[in-house]
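All protein chains but one are shown in place.
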Amino acid sequence: MNPKAQNRGAAIDLEQVSKAYGAFKALDGVSLRIEPGEFMTLLGPSGSGKTTTLNVIAGFTDVTSGKLLVGEKSVVGVPAHKRNIGVVFQHYALFPHMTVDRNVAYPLRLRGVTGAERERRVRHALDMVKMADFGHRYPSELSGGQQQRVALARAIVFDPPLLLMDEPLGALDKKLREWLQLEIKRIHRELGTTFVYVTHDQEEALVLSDRIAVFNRGAIEQIGTGRELYDEPATLFVGKFVGDSTVLRGPAATSGGETAIEISGQKVATAKRLANGGKPVMLLRPEKLALARPGAGNDGRNRLTGRIGEAIYLGSGSKYEVDLADGSKAIVRSTLEAQSFAIGDEVDLLFAGSDVKLLADDDKADLTLT
Amino acid sequence: MEMKPLTRVMLGLVCLLVAIWLVAPTLVVVPMSFNENKSLAFPPQGFSWQWYENFVTNPDWSNSFLNSLKVASIVAVVATVLGTLAAFGLDRMKARPANLLRMLMLTPMVVPGVVLAIGIYAVYLDTRLVGTLLGFVLAHTILALPFVLIAVSANLEVFDKRLETAAASLGANALTTFRTVTLPLIAPGVMSGLLFAFATSFDEIVVSLFITNPYLKTLPVQIFASITRDADPTVAAVGTILLCATTLLIGGGMLLLGRERKGAS
Partner (left out) sequence: MSASEPTIPAAERRRAWRPFALALPALVLLLAVIGYPLLTIVVRSLSEPQWGLQNYVWFFSVPINLAVLQRTFVISAWVTLVCVVCAYPYAYLMTAVGPRVRLLLLLCVLIPFWVSGVVRTLSWVILLQDSGVINSILRSLGFGGVRLIRTQTGVVIGMAQVLLPFMILPLYSVMKGIDLKLVQAARSLGARPSRAFLTVYLPLSLPGVYAGAVIVFILALGFYITPALLGGPRSTMLSTLVQTQVLSLLQWGRGGAMGVVLLVTTFVLLALAAPVMRSRHRQAGRP
């Protein structure tokens, strides 16, 4: 084995992978290619199949059907302990009867690495996670964040070509989580290994990832960079799960290659056309919406009327929830200091047709958002 | 719950009596063992070591003691291995078969001793196992098994199975995982199972009374015979020795445990 080549990271291919528990399909035809050295995040609500996918890659769960290749080789049927994949668990899973040093040395012992070489690699891994001074402690004597860093060192000490992380920061508080996110990013850069990261936190996914695969109900809704998911969501679910959004529904009419939607009696031009038919729904990002006092000019933009339902001061600006006439809510982010509205104010909601995302309606998108 | 002072005193008094009732029979053998007369009448007369001497020199006593030691040691090992394996298996089964099998394996605890004893005696007569080491070991192992099962199962219940998944991800196969992760973490349960198994065998009397013969007697059988035959204070000496031995063992164990815990922190 050439450690240099290994360190470039392994590619992963899932082709039509399914996992069924009786009648319940935990994974339903998942296909995904992860490039060598890539930081891929599997994002989705609980029960969406992201952790099952991780378990399938790690070898903790057998697939019902489909192909799975790690480093261009099929690993279907290969037991977990022969896959040489590092895994970091949400609950650390450090061995309580071993010191930090022995925990980190464990995978090396299993691989027959001995003496000074083992010592050196344990030091190196602990240095990398900044835990070099804690080698003689037991896990019970460490804080949650420290334990997770040791777990990370243990998962990378044997230079696996692939590192899987299952909500590793889920049990930690916000400040620590943000700091460790940056640490994980740094370690990914230094190692060059392929990282697969599972989380339900879309902000975390945006901070960390090269690309994100959004899971829903055992299937992938969309794969793309954070920007692609935010700017060009392929489905209503992705639009709602990644970032804040306003969703508007109404009867649609298509004329001259452009779809217009009627919202509480007002025709809204979208400058878009729903490609594959179906019932369309409009999705708008908060920063693409503007608020104005009633009667102000609209510069050719679409205009809907509403009333401020909630006003939240964020420091860098304000966030408003606007109750529209048809009962739906719009979320607006305003960075204009001069402009401020109070709860109950009548307002006009302005937006350009070109900023509207037109997506196929999907009633399941609401149900799964919990 | 707050209590009136009178209730409090009454409660304390009742509990003191219960405590004495529990402990006194354990201690009463001590003065009797130094009796000068061959009698178990109270109070004992004079002071002498003769019954301890008798225990060591009389082959009836010393041999039965060694037999018990031999049987109990083998039983402890066999029952612990079988019980630990079984507890591990039950832990990994689906709930329904596991509960059924567990109930089955705990039956030796509730089957009335004499019923079991005549059954085993009947079978042993046919298979020539009466008065053999193998016969004692088999019978005692089955009686000790439930205790090992309970002790190890209790430990497995609180054992975090995710650690095994972690070990697998680090490259350990099932056997290595068991040896390096699971076993060290359930060791307290296994150890107490071992002790229970030893004690169960060392103390077993009902089945032993049936499957014994003049060539192979265990200590409880010898004690029983001695009590029913005559008032021999050697029994009291044996009781005192056992009391001291267990006290030393348990006290030593606690001390060791306490030191280990201190060392770890």
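A and B label the chains in the order they appear, each numbered from 1.
Here is the rule we use: a contact is a pair of C-beta atoms (placed from the backbone, for glycine too) under 8 Å apart; a residue touches a chain by one contact, two chains touch by 3 or more.
Treat the numbers as computed from the prediction; the structure is a model and nothing was measured.
Touch with the chain omitted from the figure is made, among B:83, B:171 or B:193, by B:83. Check B:108, B:171 or B:193 against the missing chain and you find that the one touching it is B:108. Contact with the omitted chain, checked across B:9, B:66, B:183 or B:227, is made by B:227.
Residues 1-4, 11-12, 14-15, 18-19, 21-26, 28-29, 32, 40-43, 82-83, 85-86, 88-93, 97, 101, 104-105, 107-108, 110-123, 138-139, 141-142, 145, 149, 199, 202-203, 205-206, 210, 219-220, 223-224, 227-228, 235-236, 238-239, 242-243, 246-247, 250 are the ones on chain B that touch the missing chain.
Throughout what follows, only the chains that are shown with their structure count from here on.
We define each chain's centre as the mean of its Cα atoms; on that basis chain A and chain B are separated by 57 Å. Residues 160, 162-163, 165-173, 176-177, 180-181, 184-185, 264-265 of chain B are the ones touching chain A in the complex. Chain contact summary for the complex, chain A toward chain B: residues 58-60, 79-82, 84-87, 89, 91, 93-97, 106-107, 110-111, 138, 141, 154-155, 158, 164.
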